[in-house]
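Omission of a single protein chain aside, the complex is shown with its protein chains in their original locations.
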Amino acid sequence: MNSPFGTQKQAGGRRTMSSGASNAILLLPALSLCMIFIFVPAMLAISGSLYSYGLTSPTRDFVGLGNYIKLVQDSIFWVSLKNNLIIVFGSIVLQIGIGCVLAAILDRGITFGSTFFRTIIFMPVIVSAVAVAVVWLIILDPNIGMLNKIVQSVGLTPPSLGWLGDPKISIWIVLGVAAWQQTGFMMVLILAGLQGVPQERYEAAALDGARGLRAFWYITLPSIRNILIVAVLITTIGGFKVFDFVFVLTKGGPANATQVLGTYTYLQAFTLGNLGYANAIAVVLLLIAVLIGWLQLKVSRQA
Amino acid sequence: MSYLMKNRSRIAAAGLALGVLGAAGGANAQEIKMWNLADAGGGEAEFLLDAAAEFSETHPGVTFVFETFPNEAYKTQIQIALAGSSPPDVFFNWSGEDAMRLARDGLALDLTEYANAEGGFAHEMSDGWLSSFAIDGRYYGMPTHAVSKYFYYSTAFFEEHGLSEPTTIAELGGLCTSIREIDSSIVPWPLGNNDRWKLNHLITMLNHRVLGDAGTAADYNLSAPADELFTNPGYVTAWQAVLDLQSAGCFEGAPNATAHESANAMFSAEASPMIYCGSWCAAQFHGEGFTEFGLFRLPAFEGGAGDPGAGFLVPTGYQVSAKTEHPELVAQWISSLVSDENAAKFASTMEAIPSNATLIDTVDGTEHYKWIAEDMASATGSVNVLDVLLENNVSNAYLDAGVEILNGTKTPEEVMADIRAVAIAAQDAM
Partner (left out) sequence: MMSKFRITKIALYGIMILWSTFVLMPLVWMVLASFKTRREMFTAPYDLPSALTLDSFERAWGVGLGWFIANSALITVSSVGLIILVSGTAAYVLARAKSVWLRMAYIAIVVGFAVPVAAVIVPLYQMVSAAGFVNSYVGLIIVTSAYGIPFTVILFFAFFLDFPKELEEAARLDGCSKQQIFFRIIIPLSGPAVASAAIFQAVFVWNEFLLALLLLNSPGRKTIPVGILQLQGEFTSDWPAIMAGLSLATVPLLLVFIVLQKYFVRSLAGLGK
């Protein structure tokens, strides 16, 4: 054998490098990148949240927990957190729910054209969220938008303040646009799981009289339990990471009604220049991330 | 919009060409990176390009990189860039609190020495203009021109229906009602507030008309005692005036979801007979082939303390990054932009009111330009706009307040309570 690293091979199968050093060479590049660009900034965010300082200001003042005291009294922070939760739970229902139904139909419901449908429904996943948001921005426009026309054509009245201008519905529209893009991803993920379910299980169930919806409920869902857990985890993490859709569709508006933690951090940091306070919001996001990461570990160990 | 595009590709091509020149110029090649607003309108790109070519004749070895950003993103992007490691050498800015903060935080260069040197911009304009970017007599920026804001109206529509220019805010509302009576589907005055600043400009002027300079100054610069900040009932009156205009049918149904460009398009396509738009809009409407319009100032508020002769006025210009490697060269470059000849050229291509008005009489502008120039010259006072005048957090609160008012989600009293709370916190942090 020719070694790609020159001639390290020695007689008798002795290794030239200790296992530890070998491990280090293979592991350290990835680990150090994660440390430097994920964990160090996370620590700095925590320490930075104890100060008050501006984006352009040369000095910073220690304020202790001052930023956090301000945070719990800040109604926009609570709106942001609530919106993140709406997106997490709404996406679980819409993306995984609809994804599940579509996948089940593709798996056992229809045969002709299934690749065609699968390809089309997955397509938006490839498109950047920014592009998706810009297209939808025009569809949702109150003056010439397609959605208004469609709603009017079936005899309903579109919201007078505009789909994205009405604070009562705008976050649900953001959720809907995200579902438009991401449902295909969940569908294909779940489909992969469904195709791994052995045919015999359905046959056995059919003998017991379980067909159609009953088979789906009693056979299919339990069989893809692991994949559903992965799907829920990915959706939850995505729901807290959401930034692009909100930033492009509404910039957090109208009047902060669609603000999420990510965009609120950005607003405080880079538009208003309150870096210390932005860090405090970020720390809440970090705590949530650690919590989900821990859940993910628990689950992956079980699986 | 297509002329902008042509200019942009020309800029790119010429930038490249100048770059080659610069490289040929030898060892002392110096690059000036300059940021401008993307939607400044008119022929700004072309003007800068010509000025750059001229400048590099006398300053061999200089290369230029011009970069532009859309209005909405500009304020955020400039802060981020200046705080970062790769800021532009020179950048467009509005006169106001943002510009002053950059100076206080040491990110905008003190240009006083360069300005007073021979050929420096201090010799090109009045002290009044110079003060727009000055702190304690030190210049932290160079004003190039000022923008104002007017009502534009379709002369044909007004004539056909016997409408006339209003003299009070109440009459303005009445005008809207009359237009709705002619055809209820016509939006008399499209607002386009989805970027939040359209209404901010209106409330700036209404605050002034109701309260006057003296009634607002101490609140705007946060020098009033905490228990008095933004407590003057006039602020509520001003918001109420917005609500009255809205209920008179002035605005489109979903102003917070409509882009300001859509609103402009509604006016220039003659779907709407009236719009409150910047002085820069005249050139834009001309560019879109619509010229049959008249102008009037935002009218007086009956019983208000503000001087109806005062106009919306925002001086704009350039600031220089404190991190620039060649401050003197950059100062010479911006000074060259306000030379007598260049200022006149700028005025004619941009239909703008230049800071150096020496050769203004030679400018052969459109009738609208002349009207605007005369009106700005005759204004008895100037009102700077809230979103650049106020401290960042207070400014943001005012912008949000406008959205809440138009959506009817908060009353004038409630939004003023919000603004007051933010202002008190901002004052505390000062």
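Labels for the chains are A and B, by order of writing; each one numbers its residues from 1.
Just so we're on the same page, a residue touches a chain if its C-beta (ideal position, glycine included) is under 8 Å from a C-beta of that chain, and two chains touch if they have at least 3 such contacts.
None of these values were measured; they are calculated from a predicted model.
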Displayed chains in contact with the omitted chain are A, B
Listed residues B:135, B:259 or B:305, member touching the removed chain: B:259
Pick from A:40, A:93, A:204 or A:221: which residue touches the chain that isn't shown? A:40
Which one, A:77, A:136 or A:216, makes contact with the chain that was left out? A:136
Applying the definition given at the start, please give the residues of chain A touching the unseen chain. 1, 3-5, 8-17, 19, 22-23, 25-27, 29-31, 33-34, 36-42, 44-45, 48, 98, 101-102, 105-106, 109-110, 113, 115, 117-131, 134-139, 144, 146, 149, 180, 183-185, 188-189, 191-193, 195-196, 212, 224, 226-227, 230, 234, 237, 240-241, 243-244, 247-248, 261-263, 265-266, 269-270, 275, 278-279, 282-283, 285-286, 288-290, 292-294, 296-297, 300
Touching the missing chain, which residues of chain B? 1-2, 4-6, 8-9, 12, 38-39, 65, 67-73, 77, 80-81, 83-86, 259-262, 264-265, 269
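Basically, only the chains that are shown with their structure count from here on.
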Rounded to the nearest Å, the gap separating the Cα centres of chain A and chain B is 39
Listed in rising order, chain B residues that touch chain A in their complex are 75-76, 79-80, 82-83, 101-102, 105-107, 194, 196, 252-258, 262, 266, 392-393, 396, 400-401, 403-404, 407, 409, 425, 429
Quick one: which bits of chain A touch chain B in the complex? Just the residue numbers, please. 52, 54-58, 70, 140-143, 159-167, 253-256, 267, 270-274
